[in-house]
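Beneath this line is the structure, given in structure tokens, with notes to follow.
Left out: one protein chain. Kept in place: all the others.
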């Protein structure tokens, strides 16, 4: 499949679309269906698509990610939002939100819950990709 | 509360035990025993100072809370009985340690172990007799069992030592456990573990419906410890311990702990005929059994072991008989039995202690204890011979030694027993003097065997490992002191009467007297021509006759099949031997190693328990009132899911099976859509996709599914369990829903709907719950995922070999 | 409000996550892990002190600032905080034993992360006051245990881990089922609220069935008869330190949950539900000890002793009086210490001799007296010989059972204790006594002493818990009183 140009082109477009959708799902999750977990699975499926259409090694060279670190990072971000509220004297995991008027974007809701959800997102992306690549790599 | 000196006297041996290894290692040139000797000497002298106080009829009480929440307090109650025992423990302790210094070679033996155990034992034993609290008594009681077992197993590379150690531990600890139950019952009845307070509530105890079980449980503890039939079997095997230990624990002190307990708790229980009969009955039978079996033994220490059993039975029977005083008043002759018991207890410690030491000397100097190999040692070991003749004659009850006096008193009280009119004694009373007489004859015989088979007759040098000669003086001093006491007590028994025996008897009969009264104990060798005297004379006559004709009638043991081992041993060995095979069989049946079986047990338990509960309480209900109109497409989806699911077990192709399962998953996602759960539907869809991919990745190389070759019963059991589980889940679901609509608690979910927007800033309530209201769930849910992923990495990449725990670092 | 309550599970979680980054630096991992273990233990002592001194003897935290019963609430009452303290202690000791025994390859594959994640789950399960959150922490605990039990991937391990995982997944599914039923009926998940609402129901039939399902779920995790069959073999697989950790903590989480739910929520029909528990307690004791007697493998014997002791631990719950539950709590505390000590010693023996078969050993006492006596003390404590901690546990259970008239279980407990004694003496007499065999010892004296350094503190604790039983009993009695007065708990959480 290495030289299948049309497949590769298609894949690139598809991956782009899927990734955009995934980011949308992540950000919109607080008010509409979606959220960190769903967004992450979408993202992961985009990457898996890459793996399938190109081959594992090529992609690994391009995306030099070490997925276990994703898990650690995501967990720490998620915990971090919980701990940050403790620093200000609130109970663990108290979430805050505020509405801000930003140029261009207009009224934007900023929530600490989103940061938490990003933590979730990173973990789940890491987990999914780690699982799939580990299993796939194991020479049978 | 400060520790009193008496507390320190109990604790000191334990603390001292801890430094013994230090002496052993750092000062190897001096026998460790010399250091050890100091402590019991000090304790003995200290205890002697209490004699004036105690003989005035006073008691010493020292309180020290330990675990008051459980009613366990380290209270010390020193009265006549406790003083008598503690003097025996420390006094004989001194002699035994002195003896052991010569008995155990400092270069060959693990002395640190030996003295460690011995000190632990001494502290524990002092604790038993000085404790005023039943539970503390129990604590020390178990410690004596433990240290005894360790001492028996001192030479642990010998098979027989281990056997004896295990046996003593199992027998005495099982008695201890039942005693624990008995004490717990006493606690429940009286609300206290303090012995004096329990005695004060004797009426409450007697009125309790639990009186008999309590008594029996407590007595089991006493009987196992004091080697009463049929629990005596551990004692002969305990002779595997070094001889100083046998002299100390297994004749003079520890085995008397049971006697002590019976005496101590007599005030609580002795008002019942059951107590009278059980204590004296077991005592008498043990007396008979022990003396009868002692005669057939060929090992010096075995003879002494059975002799000890028999003598313990004798003391026990006297205590039982003495309890009749609770019925008949204290001034009558019944208390004589108790006086005799206490007196004999002292005497037994002196003569039996010396005899054990003699046995040790003989063993030490000749290399054997087998009387078939011994004989004619008199000329080589004249001092030892003298010691043994005094000890044995005292044991046989021959004038003028102390054994004669107490034996005489024993016989007298046995005769007196026939005069009791109640307690069924009118018809059965004759048993007491009869058994006493027979047993005394056998006692006489084995006492003679002990001396004369060893020291007279033919000297058989070819059967001995080394040439015998007299023991070193250090080894002789302790038995000489003991037989010295035998003689002194024989001639001047009344030096003990007021100082020791009287207060001890008073402790056994705390109600017998008003504050100023005293038991008037006078022990005299001459009572006139009483039945007891005639009995003694006839015992000696018949005894001599039977000793001389020993070979003629000894075959009776073979005939009775007593020649190999004590028949009770068959029971013990049978049980111990069978425990492991039975355990194996019981364990093997359910533990098939097959996952299906283990799951089946779980499910069957679940189904049975649930069905039973439902049956017991009722509660099944079904709510059909608000059955909503079910749209046709829901019907279709449900039908397809059910059909797909039911198909899966029949599929042979693995990929088809996986796809069918995913199909169910996707349809469940569709159901989520129907039930207005968009987040769920989305998640389920994505998860199902990834899972399917993983399934195919992992199972691509697995073999095809097979038709399982199982018996029909296996399959049908599975089917029944499966249906049962399904029915259970559905039934409970319907019942819960019915109860829900009936009770109508408001769900906490409404709070989320009301507050999500205003206080959490989100409109997707499900997401708000996930990241805010119940953010903790989510945080740890992703942790689960993280662990799973890392675990998969570890599973696939980390492949160690070999067995666990071995060759790892 | 007290954010202190999150530390016992958050600290190990953070450290576990951080250690992912240092997976290949085993030295650094050990340093971080060791320091964390110490910090966690010290903090737990402080926390226990705080709870004990607090006016309610209970502190709680409404996570996310959402009031109960709507948000998740963490509750540190006397029982849960004691469990946290013990878990931290056991965890600390296991860590140091692990440093010396765990294969370097295991360390490179996130051993310490999994270790701390397991502690996260365990401590979280002890502290949460929310039933569904308890499920989540259960799963954290379980998945860590799945990974640890198969960690290393040896053939035997894989085979038995599979069974372990499947059995536990079934139990977990039923956990969800039971939560679903309870939610349907009561509309709440907060345990205090559940206790409150269940008490208001007049129809107890369905609640009792749900109680039975919870008994099934927690009983499966806590290794009750007949739900324990996954345990003996699967615990045999991993190295001694993991088995020790599991033996001390995993079953305890199940038992803790049983005690919690059956005092707080399912306390309406004790005559029925708690009698069933009592029957299971007796059966668990018996079958556990028979299993121990059937084996000649030292590790197996001690594994079966886990099961046998579980029976004692829930005996108090079955008897259901304040004293009896105090006995159970004390027993659980004692068992954690002794079980770990026994597994460590077994691990040392196996490493030392290269075999686990007690018939092949002998005379070890001569060369390794400290090892032998450590084992002896731990074994006697397990059996219940005074004045060690095990005695006071058994004693208080027996006295309270007698007080409640439960004579049968007392009889069973005493007979089983005797069999326990037999099984432990069998080890001692075969391994440490007897004639010396021609086994070559694979460890140097320094190594043995190094390993023993982790055992000695445990032995010291079992002695101290025995001699100093009074403060311990004051504590557990207060904890049991708290459990027997669920209204107090409910009032604190739902003012």
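Which chain is which? They are A, B and C, in the order written, and residues in each are numbered from 1.
Everything that follows uses one rule, which is that a residue touches a chain if its C-beta (ideal position, glycine included) is under 8 Å from a C-beta of that chain, and two chains touch if they have at least 3 such contacts.
The rule is short, and it goes like this: contacts and distances are computed from a predicted model.
J.: Please identify the absent chain by the protein name in its UniProt record; candidates are "Multisubunit sodium/proton antiporter MrpC subunit", "Phosphoribosylformylglycinamidine synthase subunit PurQ", "Sugar ABC transporter ATP-binding protein" or "Peptide/nickel transport system permease protein".
T.: UniProt protein name of the non-displayed chain: "Multisubunit sodium/proton antiporter MrpC subunit".
J.: Just to confirm, in the complete assembly, which displayed chains does the hidden chain contact?
T.: By the stated touch criterion, the chain not on view contacts A, B, C.
J.: Which of these touches the unseen chain: B:172, B:447, B:536 or B:684?
T.: B:684
J.: Among C:32, C:166, C:415 or C:439, single out the residue that touches the unshown chain.
T.: Per the contact definition at the top, the residue touching the missing chain is C:166.
J.: With respect to the chain omitted from the figure, which of B:204, B:494 or B:592 is a touching residue?
T.: B:592
J.: Which parts of subunit A are in contact with the chain that was left out?
T.: The missing chain touches subunit A at positions 31-33, 37, 124, 127, 131, 135.
J.: Could you list which residues of subunit B touch the chain missing from the display?
T.: 587-588, 591-596, 599-600, 603, 622, 624, 627-628, 630, 634-635, 638, 641-642, 645-646, 648-649, 654, 657-658, 661, 664-665, 668, 671-672, 675-680, 683-684, 687, 690-691, 694-695, 698-699, 702-703, 705-706, 708, 710, 718-719, 721-723, 725-727, 729-730, 733-734, 736-737, 740, 747-749, 752-753, 756-757, 763-766, 769-770, 773-774, 777-778, 781-782, 784-785, 787-789, 791-792, 795-796
J.: By the contact definition given up top, give the residues of subunit C that touch the hidden chain.
T.: Touching the chain left out of view, subunit C contributes residues 132, 135-136, 139, 143, 146-147, 150, 153, 155-156, 158-162, 165-166, 169-170, 172-174, 176-177, 179-181, 183-184, 189, 233, 236, 296-297.
We take it that only the chains that are shown with their structure count from here on.
J.: Could you name the chain whose CA centroid falls nearest to the centroid of all protein CA atoms?
T.: C
J.: What is the distance, in whole Å, between the centres of subunit A and subunit B, each centre taken as the mean of its C-alpha atoms?
T.: Each chain's C-alpha centroid was found; their separation is 64 Å.
J.: Per the centroid of Cα atoms for each chain, what is the distance between subunit B and subunit C, given in Å?
T.: Going by mean C-alpha positions, subunit B sits 27 Å from subunit C.
J.: Which residue numbers or ranges of subunit A touch two or more of the other chains?
T.: Residues 68, 71, 75, 79, 82, 93, 95 of subunit A each touch two or more of the other chains.
J.: I need the residues of subunit B touching at least two other chains; which ones are they?
T.: Subunit B, residues with two or more chain partners: 772, 775-776, 783, 786, 788, 790, 793, 797.
J.: In their complex, what parts of subunit A are in touch with subunit B?
T.: 29-38, 41-42, 44-45, 48, 67-68, 71, 74-75, 78-79, 82, 93, 95, 97, 109, 111, 113, 116-117, 119-120, 123-124, 126-128, 130-132, 134-136, 138, 140
J.: For subunit B, which residues are in contact with subunit C within the complex?
T.: So the residues of subunit B touching subunit C come out as 65-70, 72, 135, 138-139, 142-143, 146, 153, 156-157, 162, 165-166, 169-170, 173-174, 177-178, 180-181, 184-185, 187-188, 576, 579-580, 582-584, 586-588, 590-591, 593, 595, 597-599, 601-602, 605-606, 609-610, 613-614, 616-621, 729, 732-733, 735-737, 739-740, 742-743, 745-749, 751-752, 772-777, 780-781, 783-784, 786-788, 790-791, 793-795, 797-809.
J.: Along subunit C, where are the residues that touch subunit A in the complex?
T.: 1, 3, 6, 10, 13-14, 17-18, 20-21, 23, 61-65, 110
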